[in-house]
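Missing here: one protein chain of the complex. Every other protein chain is in place.
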Amino acid sequence: MSIWEYANPKKFMETSSWALPWVTGLAVVTLLTGLVWGFFFTPDDYRQGSTVKIIYIHVPAAMMAINCWAMMLVTSLIWLVRRHHVSVLAAKAAAPVGMTMTLIALFTGAIWGQPMWGTWWAWDPRLTSFLILFLFYLGYLALWEAVDDPDSAADLTSVLCLVGSVFALLSRYAVLFWNQGLHQGASLSLDSKEHVSDVFAYPLWTSMAGFVLLFLTLVLLRTRTEIRARRLRALEARERMA
Amino acid sequence: MVGLGKYAATVLGAYAVTILLLAVLVIATLRRGRVMRERLEAQERRMARHG
Partner (left out) sequence: MLALLLRDLRLATRAGGGFGLSLAFFLIVTVLVPFGVGPQSERLAAIAPGILWVGALLACLLSLDRIFALDREDGSLDLLATAPVPLEGVVAVKAVAHWLTTGLPLTLAAPVLGILLSLPAGGYVWLALSLALGTPALSFIGAFGAAVTVGLKRGGLLLSLLVLPLYIPTLIFGAEAARRGTEGLSPATPLLMLAGITLGALALLPFAGAAAIRAGLR
């Protein structure tokens, strides 16, 4: 029994249909716990007032925006090396989720920045990096839409994802070099002295776990849809041939 | 209700935007999933009938 068995679409459909209700339930419970805990049962920050509550959506969304791209990179590589269709379909399924997470991070950041920094938008390295990440998601999805042949589309988008990852990283460092920003450092790194205090950290961890589970649920659902779409296409083609 | 103080609009706005975006994503996912499932089932039935 190896992990590659899940690359078989039939096996994937069976396993995911069994796992999906559990993952969905867990996602709803964890997300609600994290957000309700954060929203109703945490104190205000002495400097930021109640705006600190935005952290429970802003940070997890930003984390998922990046992790989603990392996941797409891995699954694209698996497609290029081992030619497993489920892998590349998972990448396709994840992209809109990652793009939405990027948008959430940008919007909540803008809304948060308005009272804190006195501006909706600044060309701060982190904000700029996320805007660039959004452009990469946009290009990746547009390429999927533009190519008719599914295998060519999978190859082209996977190559784009690899090259895009390198350039996204480059942009990150270029942008850091270009402008020093307003944004605070990492909120949750384990050895950081600027660690947020435990009162905020525990609900934040919960909320992050909730976002991970939500992402997993949506990707499973969407990958199942993509597999069905692919099978439908194959059946229609076979019918036309007959 | 917790007191949000003078930043109530900010906090509620951020949560509202998030919920709106997530709702759009979830609804789009579910709708496309249902459409694909139905179309695939119809296609499989038709092909089973005609051999």
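Letters A and B mark the chains in the order given here, with residues in each chain numbered from 1 onward.
Quick note on the criterion: contacts are C-beta pairs under 8 Å (C-beta built on N, C-alpha and C of every residue); 3 or more make two chains touch, one makes a residue touch a chain.
What you see is a predicted model, and the numbers here were worked out from it, not measured in a lab.
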Legend entry - Touched by the hidden chain, restricted to displayed chains: A
Legend entry - Residue of A:Ser87, A:Thr102 or A:Ser171 touching the missing chain in the full complex: A:Ser171
Inset, instruction - Determine which one of A:Met13, A:Val74 or A:Val147 touches the chain that has been left out. - result: A:Val147
Inset, instruction - Pick out the residues on subunit A that sit against the missing chain. - result: 132, 135-136, 138-139, 142-143, 146-147, 149, 151-152, 155-156, 159-160, 162-164, 166-167, 170-171, 173-175, 177-178
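The rule we apply is simple: only the chains that are shown with their structure count from here on.
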Inset, instruction - Please work out the Cα centroid separation of subunit A and subunit B, and write it as a whole number of Å. - result: 16
Legend entry - Residues of subunit A touching subunit B in the complex: 39-40, 44, 49-51, 53-54, 57-58, 61, 96-97, 100, 103-104, 107-108, 111-112, 114-115, 214, 218, 221-222, 224-225, 228-229, 231-232, 235-236, 238-239
Inset, instruction - Under the touch definition given earlier, write down the residues of subunit B that touch subunit A in their complex. - result: 2-8, 10-11, 13-15, 17-18, 21-22, 24-26, 28-30, 32-33, 36-37, 39-40, 43-44, 46-47
